[in-house]
Each structure stands twice: as structure tokens, then as C-alpha cells.
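Note that one protein chain of the assembly has been removed; the remaining protein chains are unaltered in position.
And now, subunit A:
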Amino acid sequence: MSEWPDASHWESAMANEEATQFLTSLLNKTLRLHTTDSRMFVGQLKCTDKDRNIILSCTHEYRHPSPSAIRAAAEAHSLEGKAGNVKLYMLKRFVGLVVVPGQYITKIEVED
């Protein structure tokens, strides 16, 4: 190469290296991805790219109970004359290897 890259190149190269390092450190960690349709995917990070497309393996999908199920639980709760909170379970199922496109991801968490 005849030319030295200018300073901005250096900077972005540094930033890229740092970013890559950060993302690499997350590989195989368990991530929780929240999506625009209020689902959550929990699985191990296998791959990601510039557009935040994320591939998770051994993934479980978590979903809110349906409105009618919540209603029914609340009714049953009050019928039984109990006070306080109604506890409902999120619905979980195994979906295996998934790719979540970046555009649908609203929140990313990493489990410690």
C-alpha cells in the first residue's frame, strides 16, 4: 500500500476492533431478545452482523398469555375471594435455531 490511512480510518479501525471484541465476548452467552410483537427469545448467541440480525441456538420463545386467559385467571382469582396479585405464567416453548432480524429487536439483555 502506498498511502497511509488517515486518522479517521485509524479511529474507525479501532472502533471496529473494539466492537468486534465486545460482540465476540457475547458469543455463546445467553441473550434475551425482545421483539416488536412483545415476544422474547432466549438462546445462545451464535452470530450477528452490522444490521443486528442475530442467530440464537437452543432458543426458547416466551409469550404473554392471551387476553382471554388473563381475564379468566383474574375472574377465578376474585371468585376465590383472594386479594392481591394474580400470578400467570408466560408461555414458553422450544423453537431451536432462529434468526431474529435486527429490525424487530427492541431490547437485548444478557444473562449473567
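In the analysis below, contacts are C-beta pairs under 8 Å (C-beta built on N, C-alpha and C of every residue); 3 or more make two chains touch, one makes a residue touch a chain; residues count from 1.
By definition in this document, contacts and distances are computed from a predicted model.
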Among "ER membrane protein complex subunit 6", "Phosphatidylinositol glycan, class T", "N-alpha-acetyltransferase, non-catalitic subunit" or "S-adenosyl-L-methionine-dependent methyltransferase", the UniProt name of the subunit that does not appear here: "N-alpha-acetyltransferase, non-catalitic subunit"
Missing-chain contacts mapped onto subunit A: 12, 15-16, 18-20, 22-24, 26-28, 32, 34-42, 45-52, 55, 57, 61-70, 72-76, 84-102, 104, 106-112
